[in-house]
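Apart from one protein chain that is not included, each protein chain of the complex appears where it belongs.
Chain lettering (A and B) follows the sequence in which the chains are written, and residue indices restart at 1 in each chain.
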Amino acid sequence: MTYDASTRRDGQSAGSTAADRTFWGRLSAWGPYHALMRLTTASPRRQFLILAAFPILWVLTQHLGPMLQMLRVSLTDAYPVAPGVEQSFTLDNYARFFGDSIFWMPFFRTLTFAGVFTFCTLIITYPVAYFLARHVSRKNQMLFLLLLLIPFWVGEIVRTYAIMILLGNTGAVNLALKTLGLIDRPIPFMYTSFSMGVGIVYLTALYMLLPLYSALEKLPQSMNEAAADLGAGAWTRFRRVSLPLTIEGISSGCTLVFLISTGFYATPVLLGGPSTTVFAETIAGFFHVAGDEWPTGAAFATIMFLAALIITTVFQRLMKMLRKGESA
Amino acid sequence: MAKLIYNRRRFLGTAAATGAALASPAYLRRAAAQSGGEVNIWTYNNFVPEAFKEQFEAETGIKINIRLVDDQGKQFNLLAAEQPNPTVDIMTVAGHRFLQFIDSELLAPLDTDRLSNWGNINPTFSESDWATINGHKWGAPILSGMEVLSYNTDYVTQEEAMTWQTLFSEEYANQTAYIIQDMMSIVMLMKGYDGNMVAYMDDPDKAAAIVEEAKNFLIEHKPLVRKYYDSGAEFQQMMINQDIVLGHSWNGPAAALINDGFPLGMTIPNEGSYGFVYTYNIANNAPNPDNAYTFLDAILASPEIGAAMTKASGFISTYKGADQYLTELEKKSTSFPEEQLANLQFFRAEANELKYSLVDPAVEAIKAA
Partner (left out) sequence: MNDRPELFRGNRIFLACIYWAFVLYVFVPLILMVLMGFKDSRFIGFPIRSWTLEWYTGVFADTEVLSTFGYSIAIAVLSTLISILVGTWIAVLLEGRKFAGRGLTFGLTLLPALVPGIISAIAFRIYARWLGIEPGMGAIVWAHAVHNVPFVVLVVMARLSTLPKSQIEAARDLGADPLITFLRITLPYLVPAILGASIFCLLLSFDDFVRSFFLGGYEPTLPVMIFAMLRSGMSPEINAIATVALVLTAAIGLWAERFTRRMNKER
């Protein structure tokens, strides 16, 4: 995507006469702008540097900066430093994680839960996105989509409490089942992996829905029809046509949802049971309960972060291979 | 004496009065000579009654900026992150958490001679042993809370609720909940040990053995519990949804349920329990220390202010005579029989370092079990 200013040094390239009448034509013919463009696009290298300078500066100062602070804290033996205390550097905080198996359980549980809930979210939202993109007329698509977005404007906590009064022993579901005469005793839905799943899928569905929708929306209907003409059934059409072409959307949706799920704190804590502790809770404990455990918390957070990073990278690679394999 | 009028407007979840015409007591008129400015406070929702705030601002010209917090740990983190130049003048620290703040030099000692209304606090709280550390007072007690056993009176009898053992009985399997950190202290007490661990400060091995015993007890009974919870709101919701019928809780959230007409009872069981006190504290290097003292003296001025805090939070006022401004139901929900109160002791901070170095990993282990 490089552009060589020399090709239009005389400003005489094709179409310029028609373009001159539009705003863009006038802009590109405007002296100072033209000079600026020549300056900035003089060579592919300079063009790239100008494009890359700001993003790289941003990620270094804004993204890396705070994290380096965290990394520094994770390598210290005390933070915040009490007056008169000498601060020294240590790896003990990392050793603590690997040295004590009680931390492994919530760690792997978090990754497993995040994976499972991401998959559930995908399974649930794919048909919804498919329906929206393929079976709703273009005029109404935005409206149908907005309809689904409305509930996401309610804060996490308020929605989580709404789920409690939905699933509680005297909650709406049990009330309805009882009224219908289906049960005598309430079913204890709450404080299980089930209630946690209901809550998390509720919170993440949107982050899956939008990438899927935008991928499906681009899918040409003609391909489906062509496949149908060749005698492909619904499942085959889906597997051979829709799925490969929406891998990009699936990949970015799953990455988003996975990342968000690993960081969830309030919902698992409020909806989960005694045996569903997640790692975010463990980490938060080091910051909430005792002040001098920030370094341990920071070290654990770094570990979690690295794990999430590795998993998403591997996942993205896999998806890329899959896409290449399908298109080959 | 100020006459606060509580109207029907319950907005912000309380009986907080707003806009009522108030007669100003003399202390405020004196203070009004002050230069104005502002005072910055970190506190829980409704711990500064709205009517008091308006009156104070009008009388003294000092603007009250309130930053709402929702737990002790966050306050500590925030203050630690702001050191050495905090934006805050007054914080709300629980008495047994003092040491952590004092050790990090986050609090300034309180000069009680500057508070003409210090005597309005019930000496049980203001002169209690936990209140003096390193020869100084560090905070003005405002509300007191305690660990209680709460039960749905439709399902559980008071006799059953007179012992913590019921919380671990098969009969109420999966209908109970507790805050696990707090429960560790209570289980130690149940087993006849000192849950504050002050008695074992010189014997860390004994301390470790006791924590181990309490931990194993809680792990053993883990299949019977419905939920390890964190916040009072969760406890209230579980009770309302009847996901639990019995649970350990703080008295404040339980009292709020009782005042709303929920069939709830609470006891200080025979094995005993722990109490704690919320205090207002002045931050080290506070930007407006003089205004902070003016505020503290003003808020301690009248038992009616204490009663307003009780109405909003369900916790018990530390002010002498605050209960005369409560309704019968509110009185009932914030008082206990003498024989139960006799079993109550305060949380103490002296052994906190030892205690939490043992209890925190134990809590992790119980959750992971």
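What we mean here is this: a contact is a pair of C-beta atoms (placed from the backbone, for glycine too) under 8 Å apart; a residue touches a chain by one contact, two chains touch by 3 or more.
These numbers come from a predicted model, not from an experiment.
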item	value
Residue among B:E171, B:E220 or B:D260 that touches the chain left out of view	B:D260
Touching residue (missing chain; options A:L75, A:V241 or A:M304)	A:M304
Touching residue (missing chain; options A:W24, A:F89 or A:F119)	A:W24
Chain not shown, touching residues in chain A	1-3, 5, 8, 13-16, 19, 24, 27-28, 37, 41, 47-48, 51-52, 54-56, 58-60, 62-67, 69-70, 73, 124-125, 127-128, 130-132, 134-135, 142-144, 146-159, 161-163, 165-166, 168, 170-172, 175, 202, 205-207, 210-211, 214-215, 217-218, 221, 224-225, 228, 234, 248-249, 251-252, 255-256, 259-260, 262-263, 265-266, 280, 283-284, 287, 294, 297-298, 301, 304-305, 308-309, 312-313
Touch list for chain B against the chain that is not drawn	9-14, 40, 44-46, 65-70, 74, 77-78, 81-82, 87, 231-233, 236-237, 240-241, 253, 256-257, 259-262, 312-314
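In this section, only the chains that are shown with their structure count from here on.
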item	value
Cα-centroid distance, chain A relative to chain B, in whole angstrom	39
Of all residues in chain B, those that touch chain A in their complex	71, 73-74, 76-77, 80-81, 83, 100, 103-105, 174, 181, 222, 225-228, 230, 234, 237-238, 240-243, 356, 360-361, 363-365, 367-369
Touching residues on chain A, where the partner in the complex is chain B	80, 82-83, 100, 102-103, 105-106, 161, 164-165, 168-171, 186, 188, 190-191, 269-270, 273-275, 277, 281-282, 285, 287-291, 293-294
